[in-house]
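After the structure tokens below, expect a handful of questions from me.
Of the protein chains in this complex, all but one are displayed in their positions.
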Amino acid sequence: MPNVTPPSSKYKLIGKNYTTGDLYAKVTGKAKYAEDYRADGMLFCKLALSPMPHARVRGIDARAALAMPGVKAILTADELPAPANSINDNGTVILANPRGYQALTNEPLFQGQPILAVAAIDELTAAEAIEKIKIDLEPLPFVVDPLATLRPGGPNARTDGNAWVRLPPPPPKPGERPALTPPELQTVKWTSQDFEEAKQGRLPTGKPTEEWHVGDVDAGLKNAALVLDETFVTPNTSHQCLETRSTMAYWQNGKVYVHTGTQSTAQTVPAIARWLGVDVSNVVFISEYTGGGFGSKITGDITLVIPALLAKKTGAPVMMRITREEENFIGRGRPSLHGRMKVGFSKEGRITALDMYVICDNGPYDMVGDAFSSGRIVSVLYQPQAMRWRSVTVLTNTPPRSAQSSPGGMQGIAIMEPVLAKAARKLGVDQVAIRRINAPEGKAPFGPLTAGKQQYATSAFIKEALDRGAEQFKWNERKVNTGKRNGSKVRGVGVSMSTYSGGTTGFDGLFIIKPDGKVYIQSGVGNLGTESWTDVHRVVAELLGVPWEKCELTWGNTSKNLPWTCPSGGSQTTHAMTRAAHAVASDGILKLQQIAAKDLGGKPEDYVVANERVSRKGGGAGMSLAQAAQRAIKLGGVYDGHELPKDINNFTVVSATALSGQGLMAVAKDKYPHDGNTFSFVATFAEIEADVETGQYHILDFLAYADVGTVLHPRALGGQILGRSILGIGHTLGQKWVYDQQYGLPVSKRFHHTKPPTILDIPDKMAWAAVEIPDPETPIGSRGIGEPPVGGGCAAILNALSDALGDEVFRRAPVTSDVILASLEAGRPAQDPLRSNI
Amino acid sequence: MADHELTDPGCSHSNNSNLISRRDVIKSVIATGVVSSTSYLFRVSKVWAQASAPGAVDRLITLNVNGQQRRVDVMKQETLVMTLRYKLGLTGTKIGCDQAECGACTVLIDDVPYYSCSVFTHTVRDRKIQTIEGLAKPDGTLHPVQQGVIDEQGFQCAFCMSGFLMATVGFLKINPNPTRAELAKGISGNLCRCQDYDKILTAMMRGAENLRKA
Partner (left out) sequence: MAVIHDVIPAFELFQPTSVDDALALQARHGAKAWVLAGGLDSFDWFKDRIKRPEVVIDLSQVKELRGVRQAGDGLEIGAMTTLTEVVRHPMIREKYGILPNAAEAAASPQIRNQGTIGGNVSQDARCWYYRGGWPCYRAGGNICYADTPAGLNREHAILDANRCVAVNPSDTAPALIALDAKFVVRTPKGERVVDAENYFIGPGTDITRMTILQPGDLLTSIRIPSTWAGAQFFFEKVRDRAVWDFALVNVAAAMVMSGGTIQRIRLAANGVAAHPVRLTAVEAAVVGKQCNEETAEMAGKLAIQGAQPLQYNGYKVPLLRNLVKRAIRGEAA
């Protein structure tokens, strides 16, 4: 194992490695993912995809296809339910965006958008039927470059606009629930003068659609010892989960059964209900295993309505196998950000002012928050004394985006870190020192002023991560390698900070102690490989003092009665669900104490729960958990789930009600206090060797030192830290999209074009470690970790590259051998940073 | 494609699964030893070889999969991964890209790792095919490399796992005692999008060690 900090000793289970309950099924091939399900009479569907980047469907002639033997049904956009509003846990109505992404369309806004689907008795027939369908398309104007659409007279991605603008929510009308309105579609054009700067390779900064500021940026820049003004562009990248979003669906007794991948089991149910226009109670969702999500399957994917509706139409189960190429189109992507940073530094390297401008390449559909997040993350991570953030979120005729691990955070850090690295070189300040002097600490403030105040973090121990990481990486010894030549090879070292939100609050826990003495824990967390679906429940066993082997987890099937759970995205789960686990374990303990007191006398607080018993403090009377479970059934009421707390989510109420009467039921909502916004942090270190004759480079060594509070499960944590680091590294090494602007079409459709990293693109041994200082604002002290390593991995390699090769080599990511070689040859950055998707 | 006939006169039962019950299928399988041609994914097509042509191919073939002889009706253009997943029910082998670029479909053919998405089933008649389902012993004892995954909590989402396992088992047959770097090279034809490469290598090295001890 790498350099794991010894887990906390105060716990028996928390912080210890163990074998997760799904591993045997995975390792033997028995684990069923969506496409592994079969049903009698199962049909197959295939999609007809738009060949154009923007068009209107004038007519569909499916007669020849429908006449084919074996073709059962066709589904078009006209048959989809209308977009429906949703309600969040606070009771706020989220109004549906009529311009939001739908599973099928009559106005495709990117090449590869599904227009219709055909169900047939086998896939070959469905494919041939699709080829026989004539779709009459009227080509419409398109744009695949976010800057091109901002130019005077530039084309718009939609007929009615080219930019999303978020509006402040309207005040709720008396007696009505507060509502969140979708962003407004506007047409934003900049002037020719705005674009003058582009000629020098600097990002033009025309009128923004959103902005905030805190402090006096102009004064901060004026008083700075050094001001840098840098343009940097991050790539569009697809999530490319290894499992595509294939779905199998059927209807039985009025209920729809859906098998597909998701990041969040419980949260996917209302999404399916909303997309299909059915009641939540009529949705059964099965997803025990999901082949990766990374933000693209937070609540499954709306494409699942296609087989579900075809199944309804044909009265037969329908399997929709999504191909890799289709996944490239509909599988979502991280938006590219064009960034410009004007940063003032004191001579010690402290950031006196930071003026940030980002243009987000949103794709044609629902607005992503990457531009907004990028500003927030840069603000919390570098603690500028004054900051202004401006942005435009621009629509292009490219595949729809969604959150991808560290949405906006990764891009913001990738744009900012090279500036910090350059400043350190110019000021003669050590790279670790310049980060330390700007790093957040404690209840670090961030973001814009709300009611005169900034928000703040719950805690931040990244300085500890930087210090310990620098020591473990032997930073001071390695940094002398900078620029060291060996023939055509040159060494460089890089360090980066990173952060992202690390958790939410307010979800439910549910378990039953049954008369067999076992604890039956219900998990609504999605199983997408992070292991949080099981790790968070170790808290229950820990607090109850029950061996893990006596805990049975139920997950991945909503007919099995699961509690309301956070969406697994944005590194929420570890934090949110250890809190829920703590709350429900406390509820269980209290009920055990009450039952013991009822039967054996004394007060509940006279009893302790440990070693599978509830017993009187200091010895004496007690009962086993099995006995307590039997008593709970006899007592009924709150003890076996016949009476439920008033504050739990209705989703949990339904599940708990179905499970009542089987034993001692613990069910509770996390209502623990929580002062601040939860962030996790990581300090990342890398050494690389570049070859100036070929432009190729290799990562020699890598360390990610994380501040995630209490460690739950070291091996799973290490997997997350290094796995997400490599996801970020991929953005430096080569991941990208390539679009032909003349035709508005992608030419990068294969992995050998889009370049997800292979096992040989990274060192065969990488290191990780954790600071392990518990977060003070959450009972177990654990925060999430999925997102923060991404920006760190990307930027540490960028910084190591500029350390080796100088500041005049790249202005964008990825940094591939052609970029390096051409720039070294030219003696200046040779690639136009402002062109997209090249 | 001119031919859209759905039934195959050369076959004993219809391929339209709506017309026959599961029990009928099971009976017919028992009776003939043939895996049902009422496959989910493929219809029976009437494109037939001319019997006289040298090298003409019969659709009904026998495959040796995980030590069992399986009679199966295979279309000419059918890939091995489809036969395994949709005709033989061996869904442990995954389709990640279907383009020989990810390795999720890796199986062993005569102990050598192949991308089963890029092998025509007809080319592996009379060869020994092993899938993830054939790794553990019939009593459930895991293969030492599978045990390595358990020992080290290897992999995250695990969609790539069966491919990685088969590639590793194949590689260890020619290099049972690799360094970490050698192993990485040996299994470099497999992609993990969770990018759990570090932990995968640890698990596979452990598996190699388990195998040497076994």
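Order as written gives the chain letters A and B; numbering starts at 1 within each chain.
As a working rule, a residue touches a chain if its C-beta (ideal position, glycine included) is under 8 Å from a C-beta of that chain, and two chains touch if they have at least 3 such contacts.
As the structure is a computational prediction, the values presented were derived from the model and not from experiment.
Asks: Give the labels of the shown chains that the missing chain contacts, considering the complete complex.
Replies: Taken over the complete structure, the missing chain's partners among displayed chains are A, B.
Asks: Which one, B:65, B:119, B:158 or B:211, makes contact with the chain that was left out?
Replies: Of these options, the touching residue for the absent chain is B:119.
Asks: Of A:154, A:734, A:774 or A:791, which residue touches the hidden chain?
Replies: That would be A:734, which touches the missing chain.
Asks: Considering the complete complex, identify which of A:56, A:749 or A:765 is in touch with the unshown chain.
Replies: Of these options, the touching residue for the absent chain is A:749.
Asks: Among A:14, A:34, A:57 or A:130, which one is in touch with the chain left out?
Replies: A:130
Asks: Could I get the residues of chain A that touch the absent chain, sorted low to high?
Replies: These residues touch the chain not displayed: 46, 48-49, 51, 123-124, 126-127, 130-131, 321, 323-326, 487-488, 691, 693-696, 733-734, 738-743, 747-749, 751-753, 755, 757-761, 816-819, 821-822, 825, 830, 838.
Asks: In the complete complex, which positions of chain B touch the hidden chain?
Replies: Within chain B, the residues that touch the unshown chain are 1, 3, 45, 47-49, 53-57, 75-79, 98-101, 103, 106, 112-115, 117-120, 122-123, 167, 171, 185-189.
Definition applied: only the chains that are shown with their structure count from here on.
Asks: Using Cα averages as centroids, what's the distance between chain A and chain B in whole Å?
Replies: That gives a centre separation of 32 Å.
Asks: Which part of chain B faces chain A closely enough to touch in the complex?
Replies: Residues in contact with chain A: 1, 4-6, 15-18, 22, 39-43, 45, 85, 89-99, 101-102, 104, 131-133, 135-136, 142, 146, 149-150, 152-153, 155-162, 165, 180-181, 183-185, 187-188, 190-202.
Asks: Would you mind writing out the residues of chain A in touch with chain B in their complex?
Replies: Touch list, chain A to chain B: 1-2, 17, 19-20, 23-24, 26-33, 35-36, 38, 40-42, 44, 68-70, 121-125, 128, 240-243, 289-294, 316, 319, 321, 323-324, 528-531, 715-716, 718-719, 722-727, 730, 750-752, 756-760, 762, 764-766.
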